[in-house]
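Only one protein chain is missing; all other protein chains are in place.
Chain naming follows the written order as A, B, C and D, and within any one chain the residues start at number 1.
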Amino acid sequence: MLLKSDKIIPIVFLSFFAILLPLGYSAGLISVNSISLWGRYFCFAIAALGIDLIWGYTGIMSMCQAIFFCLGGYGIGMYLTLQADSSPAFLPDFMSWNNLTELPFFWMPFQNFIPTLLLGLLIPAAVAFIIGYFIFRSRIKGVYMAIITQALALSVYLLFLRNETNMGGTNGLTNFKTLLGFDLSQPAVKLGLYMVSLATLAGVYQICRHIVGSKFGKVLLAIRDSESRVGFTAYRVLHYKLTIFIIAAVIGAIAGMLYVPQTGIITPGRMDVKASVEMLMWVALGGRGHLKGAILGAISVNCLYSVCTTVFPEGWLFILGVLYVLTVLYFDKGFLGLFEKLAIRVGLKSRKTAAAPLP
Amino acid sequence: MERIQNVFSGLSLASILILISLGLGIVYGLAGIINMAHGEFLMIGAYATFSVQLLFSNVFGIQSSDWFFLAALPLSFIVAGSAGLLLERLVVRRLYAKPLDSLLATWGVSLILIQLARWIFGDMTAVKLPAILSGGIYINPQLVLPYNRLFIIVLTLIIVAIVYWVLMHTRLGLQIRAVTQNRNMSACLGIDTKRVNAITFFMGSGLAGLAGCAMTLIGNVVPDMGQSYIVDSFLMVVIGGVGKIVGIIVSGLGIGISSKILEAFFEAVYGKVTILFIIMIFMQFRPKGLFPDKGRSAEE
Amino acid sequence: MLLTVKDLSVSFGGLQALNLHNFSLAPRELRVIIGPNGAGKSTFMDLLCGRTKADHGTVFFDGKQILGMTEIQIAEMGIGRKFQKPSIFPSLSVYDNMLLATKMKKSVLASLFFKMDSAIDDKIRHTAVRVGLHGVLDKCAGELSHGQKQWLEIAIVVLQDPKLMLIDEPAAGMSDRETEKTGELLLELSTQHGVIVIEHDMHFVKQIAQKTVTVLVNGQQLTEGTFEEVRNDQRVIDSYLGRSNSERIKASI
Amino acid sequence: ACNSGNSNKSATETSGENTVKVGILHSLSGTMAISEVSLRDAVEMAIDEINNDGGVLGKQIEPVVVDPASDWDLFAEKSKELLIDKKVSAVFGCWTSVSRKSVLPVFEQQNGLLFYPVQYEGEESSKNVVYSGAVPNQQLIPAAQYLMSPEGGSYKRFYLLGTDYVFPRIANKILKSYLLTNGVPPENIIEEYTPFHHQDYQTIVSKIKKFALGGKACVLSTINGDSNIPFYKEFANQGLTAVTCPIMAFSVAEDELRSMDTEFLVGHLAAWNYFQSMDTPENKQFVENFKKFCDENKLPGGSSRVVDDPITWAYTNVYLWAKAVEKAGSFEVDKVREALLGLSFDSPAGTVTMDSKLNHLAKPALIGEIKPDGQFDIIWQSEGLIEPQPFFDFGGAK
């Protein structure tokens, strides 16, 4: 929708990040650290796509997306923790502090990559199913939904903080060494992870585009408008909401699984109440109800966060806070709307093709 | 004896929760704004109290006196209320049509306010407990009812009564309730909606400030003090049934007392998690809170 | 019988909003229900389509008891509803509103892999012409005028192709000519569907009432009969048409 | 590719210019700001002082301040940025153990040097970290010993109360095992945790009260951060005092006391390796300098600011590093580390010595009693320096 053709932006985006950035790196202009950083932004962007599906399109304000992100992240984190030491009797230190002598049963599957991958997606899906089923079945919605999921996020967060859960407590999981035998500290591996994240982002974006472009996507919008009308039109609202909730959860988990090896740590801090609200912020700021907006929002907010905490260590909260407020106030469509306005200014596009604002 | 202690603790926690949530309930239930910065108005109230204390001891030279607290009560209301008014004028005014966006904008505001407080006051500020409110009613070695908590319970009772009366039995209350539900039509009937919005926000934020002032009696004054209560308060507002003062009171009592009873058996974390799960199960049966609107008027 | 209702009752806070002993509708019958404001007409439809839960009674539709089913199950069985207050999807285009309504498989998978075909497109465009919305198919439904929303909602019910249509005050907010057009449409629909219409516009009622008109008062059936019978019934005049107005109405019809 | 893996060019690359960069990695926002902001101030003050004295190896120290915002992932990110992009020679930072754990792999991979100023739970010793805060045997054990001694009151019953995260957990584990091996029966030990930011201590205080009725009881508190204020307030309000049941705190220092109404705290205890009230000329100078520094730089609190244990170690860390650099004659991490081992320094807390293997400091343990003015009366002091033992032998506890 942006610019004349729908294709240009993704192509420019992809070629910039898939070709130019790596080139810049091999030319020594960009450090491997920046590459990794972008890889992490892509993970956030993936998660933001999931949120946009559930919130932007379906109107379900879910404040527990970070849980799914972290479930994926913890899955891969457990695998990485076990990979860090190859001795058979290896126990992570926090387990020995709990006086364990052998690996708890729920850690067992994470000794291998394939089960890790499967469980990393299945567990969030199952959790999303359970949460979603109970919430949607009883027709909790609107702000009730928001607050209940927030409470849920808080409970899960509190539980993960506990040491007894044998998931690392507050410290979470860290000190990863290798992934599938690749040394995570190697620049080449970091570059590889970056490319995988980029490819995943592109793939997930395509899938989301299909979803929102399909009739399914229209039903989602219809649910956002008037859930009861959808019911009277003979659609099983519960199934639709549940499906999209699970899809969003799995997308979040994928993002988490890519995020953890690049960041090197996963802690409950990633899933506190703030974390989920911030994820909503990305989407809102980027442009809710537009997939590109979600990506734009996640990347730009996190980029700003990284930059401002270094450049303005004392004042960055003002900058971000003011930006949040101004964007919400003046740009219905977030950054996307801002860019469009600029594009119209410079005559790159006509008013007509601008993305429709949400009512 | 232990049971009395638990019930008293529960009542005390409940009254604090109610005091905090009342303003939130007014702003959310009546103005439709999800004010994530509500906790920060609490903080503003607490810092107002702190400033009054400084003023009394450093400028007026009234040391070791309880007068500052008496002055701080209304002042914290006014200061936080005015801050709320400012927020309404600058930000919220544009968001009445899109309530969910208000959540995001006020989130940004809360970041700003927290950092602002950190800049001005730093992280370490202490408010002295007024001498008349220290200590407590000694019943036996196991049971002492602290004056500060009794004071908060009484304060809450009074505030709740006033707020209830204003909303349900005054012209202003009627205006507030009408404007929330249908802004345009209220204007067409002759209500100055901007004024009503401003008053609503002033009241809601002012109540938060008052709660903040009361909080200095039992807790700390730090820039992010508001964050500790925000999830609980939202839960209460929602469980009670949005816009229902009685709901806030009942859910506050419910959460307060059951937390304390559970905490007596579990550790605090598990107590809290258990409460949250009970609430979620409860919502299964009452998806629209304790006191839902029934019938047609409740529909979208 | 397409629909058989027995001893259906519901009350709200002490007020018996509906207490209907007997009501039945044949397949392909068009039935008009009239009655004073608050007589329970809309409530009756609310009960039939599952929006409100009944206190007592039985409702057999197509041979099945439908009381207690969810509105979705009822909709799937083939009851479509037009509400008194227009209920559409404001942020979807008029076309998409109609597309979603159109009868087809409505499961999640079917929607995910739905492919537009010309049969459906034709059907939608044809219906749009019939309700006079062909010019605004791309408009956001939320931007329609009140009357246009009424038409859109009628179109939604039509495209759902239900066995039974419940139409609550279709002519409200329409001009006389459009009211007539609505009447024609309903008459045509009733050759294939069961239709129940609620209306206060006597011209319109006269136009569409083929056989029976049911009169509800205070939640109960006052009488049933042809339009002429009902119109001249003194009780109907007293409670609904109005003594002095009935003359005027007579004169104008 | 200029930054591959374990390159250690940071030092050499900057050596041409006239400054040397060091990173300051303390949260300036978020939940930990309350504690960490003061550490940033202390580090900056030390850098100022050294720069005024001519810098290190003739170079001025240029601090690179970033805000990891109490976000553990951001700690990792910022440490990479400092080491890889900013090429700093050393980093001064972290408070919580989780933040340290989060940056640890980065420092090990990049062969950086982190100076960590806070007391912690031990069970860790990386060659890339200098731990100047206490390990359990320098703080916890002496405190327990003291309380059990006749001099300390011969306490027999212990309520171990902490915030629910790794330091209190392990601290209590260590304390418990110590108490058990020293003849305290299990039923005389209660262990309890509250979440971060817990505000309502009514139930816990009444539990303590009940416990205290049995006599000879005390609380060993590892409550961290803002929970302390409501805890002490409630404690006093329910009628408990230092006489009936003293609280021995491991995470409450002078800086925290600034935010408390100290009237209620009088008589309660804390265990550290340093108190502002230490009566040495060096220390008095240090305290005065710090107040002046805060005042001149218009920091919140100004001249009413205080110093405490972590602040002192944060300050000391900079000198340790500078001294080691001078000794090594180079900024290179490996050489600096070499130089650090066994290094002694006259800190405000007295002379401390770097352990010859473990990158920990040997230092004295102190116990202080809270005075109405928010300062501590030092009532007990270990004899000489205590050697660090980061890895605790749990002995009988297992």
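In this text, a contact is a pair of C-beta atoms (placed from the backbone, for glycine too) under 8 Å apart; a residue touches a chain by one contact, two chains touch by 3 or more.
One rule holds in what follows: contacts and distances are computed from a predicted model.
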### Query
Can you tell which of "Urea ABC transporter ATP-binding subunit UrtE", "Hydrogenase maturation factor HypC", "Monovalent cation/H+ antiporter subunit A" or "NADH-quinone oxidoreductase subunit M" UniProt lists for the chain that's not drawn?
"Urea ABC transporter ATP-binding subunit UrtE"
## Note on the structure
The omitted chain touches B, C
### Summary
Filtering B:54, B:70 or B:188 for touch with the omitted chain leaves B:188
### Task
With the full complex in mind, choose from C:122, C:143 or C:184 the residue touching the hidden chain.
C:143
### Message
Under the stated touch rule, tell me which residues of subunit B contact the chain that is not displayed.
### Response
171, 174-175, 177-178, 181-182, 184-194, 243, 293, 295-298
### Query
Which subunit C residues would touch the chain omitted from the figure, given the whole complex?
12-13, 35-39, 41-43, 84-85, 143-148, 151, 169, 172-178, 200-203, 240-245, 248-249, 252
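By definition in this document, only the chains that are shown with their structure count from here on.
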#### Entry: Euclidean distance of C-alpha centroids - subunit A vs subunit C, Å
45
### Task
Using mean C-alpha positions as chain centres, tell me how far subunit C is from subunit D in Å, no decimals.
75
### Message
I'd like the Å distance between the centres of subunit A and subunit B, where a centre is the mean of that chain's Cα atoms.
### Response
33
### Query
Considering subunit C alone, which of its residues make contact with at least two other chains?
none
### Message
Two-or-more-chain contact residues of subunit A, please, as numbers and ranges.
### Response
158, 161-162, 226, 228, 317
## Note on the structure
Within their complex, subunit A touches subunit D through residues 25-26, 28, 31-34, 36-37, 40, 93-94, 97, 99, 158, 161-163, 169-172, 174-176, 185-187, 263-265, 267, 269-270, 305-306, 309-310, 313-314, 316-317
## Note on the structure
subunit D contacts subunit A in the complex at 1-5, 28-29, 65-69, 71-74, 76-78, 80-81, 84-85, 96-98, 101-102, 104-106, 109, 123, 164-166, 169-170, 173, 195-196, 398
## Note on the structure
Per the touch rule above, subunit B residues touching subunit D in the complex are 2, 5-6, 9, 12-13, 16, 114-115, 118-129, 134-136, 138, 141-142, 144, 146-149, 217-225, 227-229, 259-260, 263-264, 267-269, 272
